[in-house]
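Everything on this sheet refers to the single structure shown next.
What you see is the complex with one protein chain gone and the rest in place.
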Amino acid sequence: MNRLKEYVKKNQKMILILILAFAVVFPLLGFEKSTIRIFCRILMYMTLAGSLNITNGYSGQTSLGHAGFFCVGAYTAAIITTRFEVSFWPIMILAGIFAAVVGLIISVPTIRLKGIYLSIITLGASEVIRILALNWQSLTGGSFGIKGIPRPVFFGFEFDSPLKFYYLFLGIALIFLFVSHRVINSRVGRSWMSIRENELAAKSLGVECSAAKMMNFAFGAFWAGIIGAVYAVYVQYIDSAVFTLDEGFNIMSMVIIGGQGTLVGPLVGSVVVNGLTEVLRPIGVWRFVMYAALIIVMMWFRPQGLMGASNSILAGGKVKMKATGKAKRKETTP
Amino acid sequence: MKKLTALLTVLALLACLLAGCAGEAEPSETVAASANAGETGAVSTNKEPIKVGVLAPLTGTMAEFGKTYEVAMTMAAEDINEAGGINGRELVLQFEDSKGDQNQSAELASKFADDDEVVAILGDFSSGCAMAAAPICDEEGIVLLSPTASNPDFAVMSDWAFQIAGLASYEGSYAATYEVGKYAGAKNVAIFYMNTDFGASIVDSFIPAAEAAGMNIVFCEGYADTESDFSALITKAKAAEPDHVMIVDQTSISNVINQIRGSGWDVPITMLGPSTSQQVIDLCGENCEGILTTVSVYYAESDPAAYAFAQEFAERAGFGATVMAGFAYDGVIILAEAIEACGDNITREAIRDNLYLTDDTYLTGPIKFSENGDIVRKYLICEIVDGEYVIRCGYDYDAE
Partner (left out) sequence: MEYISNQLINGICQGSIYALMAIGYSVVVGITGMVTFTHGEVMMLGAFAAYYTFLWAGNNLLLGIFAAFAASWLVGMAVYKVCYEHFFDAPRHISLICTVGFSMLIKNLAQIIFGANRMPMLNIIDNRVYQIGPVSINLLQIVILAVVIVLATVLSLFLNKTKGGIVLRAISQEKTAAYMVGINVRSTAMVGNCIGCGIGGVAGMLMAIYYQTCYATMGGTMSMKAFSSSVLGGMTDVRLSAVGGLCIGVIENLGITFSSANFRDAFAFCFLILVLIIRPQGFAVKKGARP
């Protein structure tokens, strides 16, 4: 195990390139379209869960309302592309910026709140966004949703098949990972992590906690907005029923199962959760029972997730607690 | 230690997976059961079975309707197979759970489209899910016949999309002109509607028709589909002093009725086809006496086939049949006839072309598609008297 770890560390670049090459070639191996669609979903949720991980995993602010930012991005793209003849790409960026602004607004109360109070604000905001989308008939089409969203075109190359969208999702996931990697390893990223571990200590060391938290929210929301825009042009029909709290919990469970606080975690989480829903399909109605049981099992045995940051507060005090418990017992029973 | 727990977790995951796979699905079991029934009934042919995919919300908040789909469609498939199948070939329905989730619905439609054995797709239950699946079926060229979607925007999305529930837009204007206007003679109408695409499209067609018939809409408000408390809305509606209340809902209709009566308000109430079922009577008891409704199907004792269907459905499902059950049953029958008309050479195109030729009377009444792939239904007006639906006006009421 240790040797494997060392090997991975030594040849990090090569392994990354190998994985990348695999991801590029993989869908060409003659899969059916529906299977490619599943890959698309996995890649989409990789970015989405990754962006939630920025807030939940890196700065430790438990946000439950990620579906709201996703919704803002999707509706922005859908509304603009169906009404005006504009290229999709600037709209995608605009959707991201718009979601980031919403994220910034929501993050204002987070300066004073933490823990569960923060969670309920994000949860409430996500619901308010969905209710607005459902009822603002003239803008969002109300309960009819928006249909016939045009496909994006890239220099005369139209994204009209799941395979082409696969590469689009892959590209976005890669850009996201690259940017996040750079941000996480910068001063800003480190300040986020210091807030997660101990906000008071971070403050005393001169970290601008409120600014860092706001930036953190905006950054996470930006990527959720981007992926929302791509989602809208991918499915071509959106309505508000997609962006419920359940969707928020779904994204969150990917982050949790995959592991918070590492870039790899949400990627693994997305593969596991989306893969599971497909693999468990034969058991029909029982699959959500199984899925729920799995979340609980996960929390019991590996609270930081499959690939989570085991050296952080997220791993929980459980390991430590057990160790001290054992030590105590040893002392009392010589 | 950490590694050990990680290993244990992975093992637990694997165990779950294995347990899951070993557990075998309920839906596929029912399919197998229907397949067996077919084998015994069919005039022993060794031809391969014909597969039709079904998208149904078997779990989630719409699971109630998924169950309706499952029971009614399985009954239809059994009936067909007992009668010798389709040209001697057995009809097999492959149920997949879309959970009422649009993404799932779209992906499953794509999965069916990729499976060369699946000749057509039935479903999904809600218009939203069906509309999410429609672009894919259009691209892939496979029939998507939704028995229950009523959104007028659905069938026009594609040549491959069909709906047999009757357009909500027509049902809305029928209810306004004939049920509330001509039959009940209302002057000032209050509307409660569930804010989904179903509710909104009914209201969009109801209001102009009602105004054309000389009625005033004094109150018209929507509510979220998860709503359970209507007291504020009822008080608000009362203040507008309507002489008739129209409720457009699917799931919480009994709540609205109970709360209107519970607040001591004795106003004539009208509801629509999708709400009409024995369940409303069970859930409302005496409160629903005298309520008017439009139905396109009526499971009366005078119609033995329909009555027998409703009886058997109730027995199997454990709850009474709504019009949805009849639509689901007819969806299978129509599709089977279209497949049968293809003869030996069953292609997806041929099924589509044959579906457009459908013109006959079925359990839920006559079905003939327009060029869009949707139909306009005829309606009866019923009233609830002593816990039973009683027909007040026949199918030709609008012609009189």
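Order as written gives the chain letters A and B; numbering starts at 1 within each chain.
Following the convention adopted for this analysis, contacts are C-beta pairs under 8 Å (C-beta built on N, C-alpha and C of every residue); 3 or more make two chains touch, one makes a residue touch a chain.
Fair warning: this is a prediction, and the values are worked out from it, not measured in the lab.
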Original post:
Given the contact definition stated above, which residue among B:N188, B:Q279 or B:N372 touches the chain not shown here?
Top reply: B:Q279
Subject >> Residue in contact with the excluded chain [from A:T62, A:T82 or A:S210] >> reply: A:T62
Original post:
Of the listed residues A:M193, A:V242 or A:I256, which contacts the missing chain in the full complex?
Top reply: A:I256
Original post:
Of the residues in subunit B, which ones touch the absent chain?
Top reply: 59, 61, 63-64, 66-67, 195, 221-224, 226-233, 235-236, 239, 251, 254-255, 258, 262-264, 279, 282-285, 318-319
Original post:
Taking the full complex into account, what residues of subunit A touch the chain not shown?
Top reply: 56, 62, 108-109, 112-113, 115-117, 119-121, 123-125, 127-128, 131-132, 134-135, 245, 249, 252-253, 256, 285-286, 288-289, 291-296, 299-300, 303, 313-314, 316-318, 320-321
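Keep this in mind: only the chains that are shown with their structure count from here on.
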Original post:
Of all residues in subunit B, which touch subunit A in the complex?
Top reply: 1-3, 5-6, 8-9, 12-13, 16-17, 19-21, 23-28, 58-59, 63, 96-97, 101-103, 106-107, 110-114, 128, 131-132, 134-135, 140, 151, 153, 157, 195-197, 199-201, 224
**OP:** Please give the residue numbers of subunit A that touch subunit B in the complex, ascending.
**Re:** 1, 32-35, 37-38, 41, 131, 134-135, 142-145, 147, 162, 235-237, 239, 241-242, 272, 276, 279-288, 290, 293-294, 297-298, 301-302, 306, 310, 319
